[in-house]
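Shown below is the structure under consideration.
Only one protein chain is missing from this complex, and each of the others stays in its spot.
After this line comes chain A, so read on.
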Amino acid sequence: MAGTIKGLATYQLEEIGCQIILGNTYHLALRPTSELIDELGGLHKFMNWPRALLTDSGGFQMSPVDGKPMLLTPEESIQIQNRIGADIIMALDDVVKTTITGPRIEEAMYRTLRWIDRCIAAHKRPHDQNLFGIVQGGLDPVLRDICVRGLVDRNLPGYAIGGLAGGEDKDSFWRVVAQCTATLPEDKPRYVMGVGYPLDIVVCSALGADMYDCVYPTRTARFGTALVPEGVLKLKHRAMAEDTRPIDPTCACMVCKNYTRAYIHSLVTKDAMGSQLLSFHNLYYMMQLSKNLHSSIVQGKFPEFVCNFLQKMFPKGDIPEWVCNAMEVAEIDISSCCAPFRYIQATKVQSNLNEDEIQAV
């Protein structure tokens, strides 16, 4: 965010249960500048947010707002982040799109490793700001492995899995996450950057990831879309005009407690209040999802939670293959929510049952 989550006051974010907010280093460095934030006591004080903050490296968005090309070195990125004062700061990495191929991916991975040392050296506040390294390497397992080892050698407070949430297919995506979580240390947080959709978060959590960030909930709210257990609800749709139910009857947020789909429909895309209310609900929804993931794991009921989640989202049992495959690797049994045919399809991929044996199942 540029010093604020779109349209929400800090008191509302606290109400929703938000514990950590991501600050957009690039935007903040442009306006009001990291020097000013530092002078006024850091970002926490500037926006009056008493909980945690995380800043990205500022390297991901390079398109200039004012026409000036910005060249960011690792030293500059860390310096800016030191001034902003977030609790977690991200190393500058060399990110490439997962959809490209060729030597550029390898170059980016090795550069990321060289840069982590420069970031560590430039970091002036290791005692109150936690520097996370970012694993790169595209979709290549060999490159990813080299990167993981290199970062783990530096013994950082936490590790991010970067370079995903671009245009790659879901099957490649989960495999990279699975590989990284399998090899990153168990006792440090794993942060999958730019993820994402609720389904992706549930899958990555099953694979062992801990932290996520995405603009999806607020961005989709501005287009009139609400997040619900079944997937999404498009409030713009004409059918909503007569629908007097709340957005999500199982949701306890102030929007679902007070407003009908019909009223929100009359606001979305026409009045800013519509975006505000939907953003509130969507963020609440995501916070609830995190809370439920956390408590179901603590209570030893995680597989039930996952099944429940998938059943609501895919009532016909048509769970995408990549989810089935990922859950298999995560050792979460979701057979109860898969339609029989699809489950057999998925397991056929993993095992070598012949046709006769499948018929018998």
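Here, a residue touches a chain if its C-beta (ideal position, glycine included) is under 8 Å from a C-beta of that chain, and two chains touch if they have at least 3 such contacts; residues count from 1.
As a working rule, contacts and distances are computed from a predicted model.
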* Structure fact -> Per UniProt record, missing subunit out of "Histidine-containing phosphotransfer protein", "Queuine tRNA-ribosyltransferase accessory subunit 2", "U6 snRNA (guanine-N(2))-methyltransferase THUMPD2" or "Superoxide dismutase" is "Queuine tRNA-ribosyltransferase accessory subunit 2"
* **Residue of A:Leu8, A:Leu22, A:Leu92 or A:Ile134 touching the missing chain in the full complex** => A:Leu8
* Structure fact -> Of the candidates A:Asp271, A:Glu304, A:Asp318 or A:Asp333, the residue in contact with the absent chain is A:Asp271
* Of the residues listed, A:Thr99, A:Asn258, A:Ser295 or A:Ser336, which one is in contact with the missing chain? -> A:Asn258
* Asked: Contacts of chain A with the missing chain: which residues?
  -> 2-4, 6-12, 15, 27, 31-32, 36, 39-41, 46-48, 241-242, 244, 254, 257-260, 262-263, 265-267, 270-273, 276-277, 280
